[in-house]
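For this view, one protein chain was removed and the others were kept in their places.
In order of appearance the chains are A, B and C, and numbering begins at 1 in each one.
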Amino acid sequence: MQLSRDQLLRAYRQMAVIRMFEERLHEEIKSGDIAGFTHLYCGQEAAAVGVCEHLANDDFIVSTHRGHGHCIAKGCDVKGMMKEIYGRAGGLCNGKSGSMHIADLSVGMLGANGIVGAGAPQAVGAALSAKIDGKGKVAIAFSGDGACNQGTTFEAMNMAVVTKAPCIFVFENNHYSEHTGVDYAVGTNRDIASRAEAFGMRVWRANGCDFFETYDTMAELLDYVRAGNGPAAIELDTERFYGHFEGDPQRYRGVGELDRIRDERDCLKAFRARVGDAGLIDIADLDAIDAEVAVLIEAATAEAKAAPPPDPATVTTDVYAAY
Amino acid sequence: MQLSRDQLLRAYRQMAVIRMFEERLHEEIKSGDIAGFTHLYCGQEAAAVGVCEHLANDDFIVSTHRGHGHCIAKGCDVKGMMKEIYGRAGGLCNGKSGSMHIADLSVGMLGANGIVGAGAPQAVGAALSAKIDGKGKVAIAFSGDGACNQGTTFEAMNMAVVTKAPCIFVFENNHYSEHTGVDYAVGTNRDIASRAEAFGMRVWRANGCDFFETYDTMAELLDYVRAGNGPAAIELDTERFYGHFEGDPQRYRGVGELDRIRDERDCLKAFRARVGDAGLIDIADLDAIDAEVAVLIEAATAEAKAAPPPDPATVTTDVYAAY
Amino acid sequence: MTVMTIRDAINRTIHAEMERNPDVVILGEDIVGGNGTAGGPEAIGGIWGATGGLYAKFGPDRVIDTPISESAIVGAAAGLALAGKRPIAELMFADFVGVSLDQLWNQMAKFRYMFGGKTNCPAVVRLVYGAGMNAAAQHSQSVYAMLTAIPGLKVVLPATPADAKGLLTEALRGDDPVMFFEHKALFGAKGEVPDGDYRIPFGQARMAREGGDVTIVTCGRMVSFSERAADKLAAEGIGCDVIDLRTTSPMDDEAILDSVEATGRVVIVDESSPRCSLAADIAALVASRAFTALKAPPEMVTAPHSPIPFARELEKAWLPSPIGIEAAVRRTLAFR
Partner (left out) sequence: MTVMTIRDAINRTIHAEMERNPDVVILGEDIVGGNGTAGGPEAIGGIWGATGGLYAKFGPDRVIDTPISESAIVGAAAGLALAGKRPIAELMFADFVGVSLDQLWNQMAKFRYMFGGKTNCPAVVRLVYGAGMNAAAQHSQSVYAMLTAIPGLKVVLPATPADAKGLLTEALRGDDPVMFFEHKALFGAKGEVPDGDYRIPFGQARMAREGGDVTIVTCGRMVSFSERAADKLAAEGIGCDVIDLRTTSPMDDEAILDSVEATGRVVIVDESSPRCSLAADIAALVASRAFTALKAPPEMVTAPHSPIPFARELEKAWLPSPIGIEAAVRRTLAFR
């Protein structure tokens, strides 16, 4: 599928924003300024962006504990996110969510989630809403290879098939759930897609470190789902560049594994090489994007650090719309 | 697989006990003497007996809301069960369980269950215990076609595969969960076995209204599991002769459906025809069993009716072993 | 006014709200019935009959039969609500909160708060609860204390057909997740129901009896048990205020405190085991906020700390009874 120059630049920029946002967090967390659990998405950018570049504002996504990338890809404000992760006033969720619960319904981002597997049934619900509206909209449930073992994920897949909901299960297989390998935890010899297929939906597979493959496969999948054929699933083979959460010593990695994946499976490097080799885009234009994004991330970080904490009195606001 | 004459007579008797126990309940319930929800197993006898005739006391089974058949097949005392269902003192569970929660750990029957799908993870646990003990024992999880959509059932299947537990998932597909057809509720075009297979275990299928086919298939399956190959699943195609629970008007049935299944898919009729045709057993011997069982059921019913209610003071006993 | 059962009040309210607002949708197990069978969709409205006729009128997009997957049912309701609909999810038995708690507790209840107040989750979950039908340990429980404890949820327990209509309408027009408890032994209870549009604001208790000597605070099926005790005592000249809470979150603290300020004596009746219960919650409220008014210790009439047994005689012994309530009233009056 041929993307326009603008589309290519936009996709690259989205991935670059995620990458730099996360790399910066990785640095900043060392200072101790950022509280709580932070799960970095770094390495999986092509997945979030390869999926979300196909979506409009009124398509829905539901995310996971490793949600920054999905948020950014779906259009959440990066500065608001940074403030939120810093737990500051003016954060996207007013300091109440932190890294793990960011949402912005105005861009169709229905929420990251601290409970593994909780999002999938919610995506089915959002998809049922889209089905009622009848405008060809879809809902995406991002899940990990670990989340695919949670009962809710299975129930959601079956329910989507039964109700013919335009729901898409995107399994980002980064080979680990916390410290445990996918070869151990997913009974079916590692192939998550075939397990989804057994629920009666069509499935696709793609290299989730390759933006173009992900994007093209999603195009095909989305045509199928938007046409009213019910749900579908895709398994994306991807990598996380950091630990499960910040602080993880990653002893479970093989020797040289991190170097290898940074080297061979970096979606940004691959993107640059591909568009450069094909003469689609001048590398200098990508460098310009990098520079622009670096400025954005620097500003987001500086603004977050400078922002005041939330007013402690707000601890009891926002519980109910009315009580 | 050739069964001995004694084995054949025993299997027939087990099925006849279940059948007459249930037919009698169906009559007695009309009187209003039996409280609560009662789900009759009638029609599925060959499934419970075809499975349990292979089991020893220290093999485990875990059952469902439709549990009478499994209980009897695994060796629970029929008189104790009848008293229990009548809610009388001396009931197998002292009047506390009723129809839906009968258990007898002394015969490896770990419990019927009112929560659809709850038993499967428990069977995995019992199987893990058997695995530790290393004596080739197994645990069976009976589930319905409706229960196979519950998150716990999926989780249990995956966990059994991951932990190589000698757990056997027996799916009794009687085509309905309550009023809903399996073609609607099980997304994957009705085949439950293939869904189990996708979790990475070996599966079998059999006509659950045919004792011999069920028994023989289970023999093969059990050889496989007892040999240490991990879990397995079997889908049994079967029929329930009564409503979901007593009182169900069964409007969802097709015209003549109940007559047809009574006619064509009655496991007891089929058994009689088969052993008769093959000249294995004199039909008069089966009639004698019927007569003997009728006496047993009559006695069980009479004793249950005559038994006193439980002492109301026992409402607060048995909550803890010690408190 | 029209006389009808609670079942019918619920059924008609759902019909009316679905007609009024195309965003209202309903999902659950067998709420249609007959899907995927030779008999075809029955639209009898499941085992409780409360959703009868909906499918015939509103069709499969808005009246959704689901597989046996309670987490997915409640989760889908949460997602529908986030996406702008007003879902009603049915849990055939409230005991199935056990297999769907996360979606109620950690999801629906917390969205608005976690997302910084920028979203609403207007989902109504109907839960069929309560003992009295010998449905034993896993099909008889009153789960309202567990859900009342959860910030972000509202908890509603109608005791009359009129309240069923007024409170369900309110639930479906509000913007917060509402746990709507329907007592299985009350579906057939009859009463007058106002015609036309009828809403009852949450957090307004109903004075079911006025007496003035003792305050009885209760909800759900225990309202009628308390009324029976109160009527018996009234014949002897002992007057009881019977407060039907209607909603336990928000709860009408003022109604309770006002009455106790006047009577100085309170009996709390709760169809539940005692620990960390609604009864304890109300006793704590009264003890801390009407301390000086209290002339006797708060009396709690609850079930014992045990699961719910099957046999008729045992379940009866488990349940609070009008006689037990009466005795508690006499105890509190006797206290000097």
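Note that in this section a residue touches a chain if its C-beta (ideal position, glycine included) is under 8 Å from a C-beta of that chain, and two chains touch if they have at least 3 such contacts.
Computed from a predicted model, the values in this text were never measured in an experiment.
Enquirer: Would you mind spotting which of B:Gly36, B:Gly50, B:Gly69 or B:Gly91 touches the chain that isn't drawn?
Expert: B:Gly91
Enquirer: Which one touches the absent chain: A:Gly117, A:Pro166 or A:Gly200?
Expert: Looking across A:Gly117, A:Pro166 or A:Gly200, the contact with the absent chain belongs to A:Gly117.
Enquirer: Given the contact definition stated above, which residue among C:Asn106, C:Gln204 or C:Ser321 touches the chain not shown here?
Expert: The one listed residue touching the chain not shown is C:Asn106.
Enquirer: Touching the absent chain: which residues on chain C qualify?
Expert: Residues of chain C in contact with the hidden chain: 71, 95-99, 101-103, 105-106, 109-110, 113-114, 136-138, 145-146, 148-152, 249, 273, 275-281, 283-289, 291, 294, 296-300, 304-307, 309.
Enquirer: Tell me, which residues in chain A touch the chain that this view leaves out?
Expert: Within chain A, the residues that touch the unshown chain are 35-37, 87-88, 91, 95-98, 100-101, 113-118, 146-147, 149-152, 176-187, 251-255, 257, 309-310, 312-316, 319.
Enquirer: What chain B residues would touch the chain not displayed?
Expert: 60, 62, 91-97, 101, 103-106, 110-111, 113-115, 118, 120-132, 139, 151-152, 155-156, 158-159, 162-163, 317-323
By definition in this document, only the chains that are shown with their structure count from here on.
Enquirer: Report the chain ID whose CA centroid sits closest to the centroid of the full protein CA set.
Expert: If one averages C-alpha positions chain by chain, the most central is C.
Enquirer: With centres defined as the mean C-alpha position, give me the chain A-chain B separation in Å.
Expert: 45
Enquirer: Determine the centre-to-centre distance between chain A and chain C, using the mean Cα coordinates as centres, and give it in whole Å.
Expert: 39
Enquirer: So which bits of chain A are touching at least two other chains?
Expert: Touching at least two other chains: 151-152, 155, 158-159, 162.
Enquirer: At least two partner chains per residue is the criterion; list those residues in chain C.
Expert: Residues 66-67, 69, 71-72 of chain C each touch two or more of the other chains.
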